[in-house]
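A short worksheet on the structure shown next.
One protein chain omitted, others in place.
By letter and in written order, the chains are A, B and C; residue numbering begins at 1 in each of them.
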Amino acid sequence: MASLICIKSKSLSIVASNIFAIIASTLSLISSVFSLINQHSYTLDYLVGFPFGKLELTIDPLSAFFVFMISLLVIPVSIYSIGYLKSEYLEKNIGLLCTLYHLFILSMLFVVLSGNGFQFLIFWELMTLISFAFVIFDIKSTESKNAGFIYLLMTHIGSAFLLLSFLIFGKYTGSFSFSSFHEASNLMPVSLKTVLFLCVLFGFGTKAGIVPLHIWLPQAHPAAPSHISALMSGVMIKTGIYGILRFVFDFLSPFPSWWGVFVVFIGITTAVLGIIFASSEIDIKRILAYSSIENIGVILLSVGASMIFYSFDQTVLATIALVASLFHSLNHSLFKGLLFTCAGSIVSRTHTRNIEKLGGLIKFMPKTAFLFLIGSLAICAFPLFNGFISEWLTFQTLLTLYELKPGFIKLIAPVVASLLGFTSAICAAVFVKTFSGIFLGIPRTHQVHHVKEVSYSMNLGSGILTLLCFLIGVIPFMLFPLLKNAASFIVGLDSSSNGNLQNLLTVNSRFILLGNNNFASISPLAILIVLIAGFFFIYSFSKIYGSKLPVRKEETWSCGVTPKAEFQHTPTGFSQPLKVIFSELHTPESFYHNYIYLPIVNGLISFSHKIKPLQSGVLQIYLLYIFLALILSLAWIKL
Amino acid sequence: MDINKILLLYSIPALAGFSVLLPKNKKIIGLLQASWMVFSFILALFIVKDILSFGFMSMFNNSIYLDALSGLMIFLVTLVGTIVSIYSISYMTNEVEEKIQNIWKLKGYYLLLNAFVFSMLLTVTVNSMGVLWIAIELSTLASAFLVGYYNREAPVEAAWKYIILCTVGIAFAMIGIILAYYAVTHVGGMKSLGLNWDYLVTIAHKLDPDLMKVAFVFILIGFGTKAGLAPMHSWLPDAHSEAPTPVSALLSGVLIKCGIYGILRFAIITNLSVGNDFSNKLILFFGLLSIGISGIFIITQKNIKRLLAYSSLEHIGIIACGIGFANPLAIFGALFHMVNHAMVKSLMFFTSGNLALKFHTKDMEHLKGTIQVMPVSGTILLIGGLALAGSPPFSIFISEFYILSGGIEGNYWVASILFLLFLLIVFGGLSYHFLQMTIGPLNNNVDSNISSTKYKMSKSGVVSMLLPLVLISILGIWMPAPLLKLLNEATKIVTRGHMI
Amino acid sequence: MNYNILKHLTLLLTHTGLLLLFAPFIHSYIKKIKAMMQGRIGPPILQGYYDLIKYFHKETVASNQTSWLFSITPFIVFSTTLAAGLLIPTFTSEEFIVSLGGIILFIYLFGLGRFFMTSSACEPGSSFCSMASSREMMFATLIEPVMLLPLFVFVCMYGTNNICETVNQLASKGVALYTPTYILSIIAIFIASLAEMCRIPFDNQETHYELTMVHEGMLLEYSGKQLGIMFFSGWLKQLIIISLIANLLFPLYTMPGFTFASLCFAVIIYLLKVLIVSTFIVFIETIVAKVRLFRVRDILMTSFIMSIIALVISVYKGKGLGV
Partner (left out) sequence: MNVTLTQFILDHNHESLSSYLVGVVLLVSILMSGCHRIETMIRFFAIQSLSLILIMFIAGVVNHNPHILIISTIIFVGKCILIPTILMFVLKQIQINREIETYVALPVSMLLNCTLTALIFAIIPNIGIEKELHVLSSGLLSTSISVILIGLFIMMTRKKALVQIIGLYVMENGIFALTIDTIFEMPNVVEMGILLDLLIGALVMGVWVYRIRQSFETINVEELTKLRG
């Protein structure tokens, strides 16, 4: 699907390879849209010389949706990277970077298209390895080394879980084909399914970055080049979501309702903790990485809600919840792509990721500032932008959980929903901090004074994403057929209840309506009109009735002293109150290192040191080992 | 015609051994050796082809017996031999240039190398278990000189331990063989054929199970010492780390697999005699122990070659687990793993050898950020390290996958999960060390060392490193039909011992 | 159809007009009552209007560090507040624009305005402004869940997301609506609203000491028209929240017939409700002191817990746990 050609000549190769990427992803975009609309599933087989090694590519609405998502992000990111690579990596190994870039996209596409567990695993690991290569691309820095190691190890642990679950599936079905996995669920006892579910959840959750398996994410994303971070954060971690959806709904159904509750619980934990971690960060890319963790939590919330509905046979509601999660995945990929590309622009101009060293960039990079502002608004889920629509849907699905019978679910539904509100409030705080730290105020260091706006293609790439964020926020109905097809496919909604779905979820150009009893409704276009009307009303009012004098520019008042950059609140200071009030929740990242991972690692190391004397170097003792092994084995016979 | 081929195969090491004595130029010696080995490899391919078309062949009054299993091993021995010979050209030339050794020592090296290869070829082709024993012992004696090649303190120590431990181990194996032979004579088997593998297989069901159990334990411990299964592995890190790099590759790549081969041959007979469970569980236990111990030792390892040696221990453990899981899938995986491990481990030893030549140290504390100094070797070290640790898309992952799936298929839940856990630990350790070595800032202390060395990798060095790399990458995604057939046939031979 | 549009348009215009007209009034009213309770005379009852006129005629001075963002912020804050105002019932609980959105949109519109306000406050590079905006964001993170949960309890209980619809359902219940759940939720909403309106005990709008100012602190660098709009938006927000509480608390006569008399009557009822709630707010302001900044969390947490209790009661109603 994506062509892989890299030309050796540097700047030409950037343009050429990215144009290839654009063309290829446009093609895959179109094909995925077609397959989503037609709801076709078809499989392509290629025989390879292994017993399980049939190359099966299956495209069904779910994978088509993810292909759609990947391609949609790849196009602007490729445009962006034309300029980005030229400005940043010209003296480095461009050819390698471009090849890896293509391979990365290809592996992501193949992951979601795989119709075979074995092959899925291979591409899954390939995707990890290639992104790992990006993480360590800056081979001289210690930071990227550590990030790379943690990334590699964590994802490998995740893959081990996956491997185990695939093998258990393989045992029950006698094949690694997904189509046979699909039929396996009836054969398995519930307890085994639960084990599988947990394996899958932890396996994919590591990739998706659920707390506490997220530790690789805030390290790996900053270390990679920015256009790659955009892809990693935007779509790569979503393949984890894809895996969870694919397994839970396709292979493990039916399942008990507590699975869903568990996922909701994990989702809200991830969302809250992820964003609280972000609040104290001052590295722009780490902030974005943590915010990705939060958004994964939000996505998992509606996935969990959908699972709960599904286990109560509320297929229609399950579909709606899934629509919410898929929609939020898509939206997150767009605005996170936007934010990462903007961050890349900033870093490429100022050569620092520390927002405490920036400030006042809005005067030097107005376009980037505008794009970043829109991205921030979208990620905080403010109305008019895409994040709002999907988060709104997530809210609604959580609230509809109240319709179910068990009191426990009734109880958690509003609480979880309000906690979701809490995360988005903190998110707003975080992005106010980030945006104002980078772009507003007086420049904090000299390096900011001479920066210039980034190249045209970089802004074009981010601009497309901005436009998409806005358009989806205002006219989301365009996307709903795609979302609905993908979601209803995976939930197994038959066409007879499709009408039911229409009743429950009405989406048209004017509004989105949920529930038959006017449960909730929203009208993005109307909001836009109202806001514009309000804006112009007050604007014209102040123009007509207000003073006609021009705005006078004076120095900022600072008790009579010339204002200096040091007078301002630093981003750290900005988030200090948050840090104080959430000091209980604010388990810093090191908490996981100190209490979960380090004990294991240190235990292993100290065990290793303790066991070292066994290899004492004394020949006689070695002979004793052999002898003991012999005696014990002989004793084994008698057992 | 077959006889000619196998005779030729035997005689190549001999011929090579003599021919390397003649020339004076060190390069020509190396090239000569390499071309002989390439020739033997081609010959081995023909032999394998014959084996595949005939099923099995026995000749010389039944003293040589070739089936798919031995075909696989011949393939492996000659392949690794070839790669090692190619690598030796650049490595040894460099050593001579750095006055670490002289031309006569070089000739001695090649002579011993050939003796070593010969003994291994003998090991995998003979029919009689007794001769197999002799051949394995011969390989110990031949390789001991190679291990202690540098004649300094550490290599001598390593060689001494190697020779003593392996000989003691092998002595135990002798007891096992005696017991087996006794079992044969006891049931009135033909004395002259009593140790022939093909004969043993036919009468295995008649043999006294208790006796065979005892015999198998002795064989397992004996050949297990040679194979380097924990806790009999103690010689392995010493020998691997002190031997010249090409020899380490040969030791790790094929020698320890010859031990496994011995165990495997005997396990087939034992299984036919006493049933499936006994031998497999024992092998599985030792396999898991090996992986676990290697993981623990890898974590805090400081010497790169010892690290690789422990990784060999791990892989031997993996192979043993594959055999122990006793499932066609797992055994296929184990046999495939032999090939993969031989490739990757040679690759890794070569790379580490290059680093050692450049940095004059094997201490990983000083080997940091090597990718900046040696881009090719560093990159290969990283990729190879990942492959070694079992990352897809390299073939090691595939074989481990097969082994694990075999384990799960056979309901070895605890063992499979332990297997996975240990592999994770090993993965963590290996990836940590390899990342430390390749990525990141350079260690300041070594700067002066680097500038003083004029080591530059020659073409043959690159070829010898690229060859295994390409092979494992290709095998990771596509397996050629003959190899598949060979592995399948070999699997059938091994599973023949599994009771129905 | 035409009639319907006409009716809605009328209602909409009345509604908007009421909000815009009465916002300064309520502000001055609260000030006046408060002064009276403290034994002062206080400013005139129309002081809000005078202030607005004054600001609009003053020259605008802006910091030289500011950019376009600073100047458009007042307009955006105003328009988001106004849009939020369209979501709540005032004298009528009929929906003005069909399905504009529910409580989530309501809260998020405030959030949007707040985002711009806090960002712009950071723009001039003044330490007071940015400190205020940092504190404002801290409040916001606490207010949002605390505000949302009781509202969600209503959503769950009455099966609708729309505030007007909720009020209608409340109205249909009569006196029976004052259940423990309801009361607890209303209290929770009230506490959160105090914070949202920047009132004591959370924030003191009348303070003149920069270090303690939160909402006012963000406006330090604004002047002239811009300051006027900002103040106006703040008062508007205050009125909107008071209206919300008033209508939730007394869902009386919220569906007037479409005649002039009944509309007038409804407006008067509405004003009464608003005045009662404002007086009550003044009362609270007078008797409690402003709390320390970091104690805010505890008060709001209490409110959150209260709504959780409300929820538990409503969920386990039939199981012997309350009414």
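We take it that a contact is a pair of C-beta atoms (placed from the backbone, for glycine too) under 8 Å apart; a residue touches a chain by one contact, two chains touch by 3 or more.
Just so you know, these numbers come straight off a predicted model, no measurement behind them.
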Next item on the list: Kindly name the visible chains that come into contact with the excluded chain.
Entry: A, B
Checklist line | Selected residue (touches chain absent from view) among B:58, B:167 or B:361 | finding: B:167
Next item on the list: Pick out which of B:67, B:95, B:238 or B:314 touches the chain that's been left out of the picture.
Entry: B:238
Next item on the list: Among A:198, A:467, A:565 or A:623, choose the residue that contacts the chain missing from this document, as touch is defined above.
Entry: A:623
Item checked: Residue among B:97, B:210, B:277 or B:365 that touches the chain left out of view -> B:210
Notebook entry, point to check: Which of B:141, B:421, B:442 or B:484 sits in contact with the chain that's absent?
Noted result: B:141
Checklist line | Contact set of chain A toward the excluded chain (per top definition) | finding: 612-613, 615-620, 623-624, 627
Checklist line | Residues belonging to chain B that touch the chain removed from view | finding: 63, 128, 130-131, 133-134, 137-138, 141, 144-145, 148, 151-154, 156-161, 163-164, 167-168, 171, 174-175, 178-179, 181-182, 185-186, 191-192, 194-195, 208, 210-211, 237-238, 241-242, 297, 300-302, 306
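By our rule, only the chains that are shown with their structure count from here on.
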Margin query: Quick check of your reading of the touch definition: is the inter-chain graph here a line, ring, star, complete or other?
Written below: line
Checklist line | Chain whose Cα mean lies nearest the overall Cα mean | finding: A
Notebook entry, point to check: Which chain lies the greatest distance away from chain A when centres are computed from Cα atoms alone?
Noted result: B
Notebook entry, point to check: So how far apart, in whole Å, are chain A and chain C when each is placed at the average of its C-alpha atoms?
Noted result: 35
Margin query: Rounded to a whole Å, what is the gap between the Cα centroids of chain A and chain B?
Written below: 44
Check: Once you find the CA centre of chain B and the CA centre of chain C, what distance in Å lies between them?
Finding: 77
Check: Out of chain C, which residues touch more than one other chain, so two or more?
Finding: none
Check: In chain B, which residues are in touch with two or more of the other chains?
Finding: none
Margin query: List the residues on chain A that touch chain B in their complex, please.
Written below: 48-51, 53, 118, 121-122, 125-126, 129, 136, 139-142, 144-145, 148-149, 152-153, 156-157, 160, 163-164, 167-168, 170-171, 601, 604-605, 607-609, 611-612, 615, 619, 622-623, 625-626, 628-630, 633-634, 636-637
Margin query: Please output the residues of chain B touching chain A within their complex, sorted ascending.
Written below: 160-161, 164-165, 168-169, 172, 210, 213-214, 217-218, 220-221, 224-225, 231-232, 234-235, 237, 278, 282, 286, 293, 296-297, 299-300, 329, 369, 371-372, 386, 391-393, 397-398, 401, 404-405, 408-409, 416-417, 420, 423-425, 427-428, 431-432, 435-436, 438-441, 476-481, 484
Note to self: List the residues on chain A that touch chain C in their complex, please.
What the structure shows: 359-360, 362-363, 366, 369, 373, 376-377, 380-384, 388, 392, 395-396, 399, 402, 407, 410-411, 413-415, 417-419, 421-422, 424-426, 428-429, 431-433, 435-437, 440-442, 511, 513-515, 517-523, 526-527, 530-535, 537-539, 542, 545-547, 549, 551-558, 563, 565, 567-569, 573-578, 580-581
